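Removed: one protein chain of the complex. Kept in place: all other protein chains.
Here is chain A:
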Amino acid sequence: MKQAYDVVIVGSGVAGIAAANTLAGHGLQILVIDENPQAGGQILRQHCRVTDGFWEFDPRLERSGRTVSTQKIVQSLRPVPRPKGITCVHQARVLGIFPDRQLLVHVPDPLCPGSSVSGCMMEIDAGYLLLATGARERFLPFKGWTLPGVMSLGAAQILMKSSGILPARHTLIAGTSPLQTVLALEILKNKGNVTAILDENHFAKKLGLLPLLKHHWYLAGEGAMQMLGLMIRKVRFRQGVRVTEARGKNEVTAVVTADLDRKGNKIPGTSQIYSASALAVGHGFSPNIELPVQAGCALDYDADRGGWVVRVDHALETSVVKVYAAGEITGIAGAGKSFVEGKLAALSILEKLGKKTGPDRYAQKLVRMQKQQRGYASFLNQLCQVPASAYEAIDDDVLICRCEEISMGEIRKQIAKGFVTTGSLKKATRCGMGRCQGRICQPVLFDILLALTGQTPDQTGSPSFRAPVKNVPMAAFLHP
């Protein structure tokens, strides 16, 4: 099957929806592709329950020209009849982008002519392409992090938001991510129990980062309100504590922690054991760059933006002509930035197509909002960042690559042998060559390399990915 569209948007999160809204009404044929069963990406998922229509954000949202909170973005979303020219396909995975913006997409069986339970392949020609593939969580591995019942903070959120199911009766929450408090409040709202929040960050670190919230004081306020809510509910909240082990035979039953000094090093003799039926843990976010990398888009490394991010110019065009990027993949900064960049990328494409409408003032306002997000990006990513010493201290028996089951000991051995770049270490260990194609371990491996070798990010090398960037059943390739 082959089809052509004026603009193809990959990802229907905040960025993808904002872009589609802006592009609609100009007589263009637009295709929105997302692998989730419904639109919304990471934060709008429960607000975008499957409908035949589409969604738009209240246009008054950006009127003030000031940064917008996630809450406002979520509240301003409303269902609308599907605008003319917009087609959406869900549960479809973009597997590769080839020269002249030809996409290879795996689509589910209801869209395949004839019947095939494995789905089939579709080729799509994109006049312009907008990548808005979002972010995932990142982790600091510990012994037992592969046990059932140990899950990401997002996984616990998603269970409640998408399916109305608690992660467990009693959940322990840990890591460095601001999602810890968001998750705790969500669990309490749904009448579940939070055993404790074990935040790796000391209060002093958070305080030190506050000046970065210059344009976002309301976020500091939101954070304080969340803390107050947790205190009122008497949730045990500890700071400067790291999970060192999850124990259990078939499932997690206990979690071991250690206290941390101000530098983030474990203090000997401080271990404590918590009983838990679920542990939700996360250490921030990592941009989903696999597809843009495969397409040939250049990357930049910036720890303050979440690591390797897609390089874009002021118009949000990547290094590949007519391929644009917006949202978390150009730098982790949450929903506000995704919203603004989705709109800006769409305006850039409209301008290129000679369909520019509206005053320059509008675009200028968006650019100003985009700039204001930088401080928040630094705050968020520095808050989540784990010190290099934590990677150095990972024990040899901890699995780093969950898919290929490769331990820290094996990685240490190969690094000592001289495999000190992302590419060579991957080949030497097979770390990142499993089913998830390194989506979980690649950012970890990169941080381990930086910590153990003292090299710069550029010396260590950016990741590479080939098509298909997602696993699909072989049978799907056989079905035309």
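Just so it is clear, a contact is a pair of C-beta atoms (placed from the backbone, for glycine too) under 8 Å apart; a residue touches a chain by one contact, two chains touch by 3 or more; residues count from 1.
Convention: contacts and distances are computed from a predicted model.
Per its UniProt entry, the chain excluded from the display bears the name "Sarcosine oxidase subunit alpha SoxA2", taken from "Sulfate adenylyltransferase subunit 2", "Sarcosine oxidase subunit alpha SoxA2", "NADH-quinone oxidoreductase subunit D" or "DNA-binding response regulator". Only one of A:Gln3, A:Ser76, A:Gln91 or A:Ser319 touches the absent chain when the whole complex is considered: A:Gln91.
Summary of contacts with the chain left out: across A:Thr146, A:Thr270 or A:Gln364, the touching residue is A:Thr146. In the complete assembly, the contact with the undisplayed chain comes from A:Lys191, out of A:Lys2, A:Lys191 or A:Lys234.
In the complete assembly, the contact with the undisplayed chain comes from A:Arg435, out of A:Arg233, A:Lys417 or A:Arg435. On the side of chain A, the interface with the absent chain consists of residues 35-37, 42, 49-50, 91, 117-118, 136-137, 146-152, 154-156, 158-160, 162-169, 190-192, 250-251, 399, 402-405, 434-436, 439-440, 471, 473, using the contact rule stated above.
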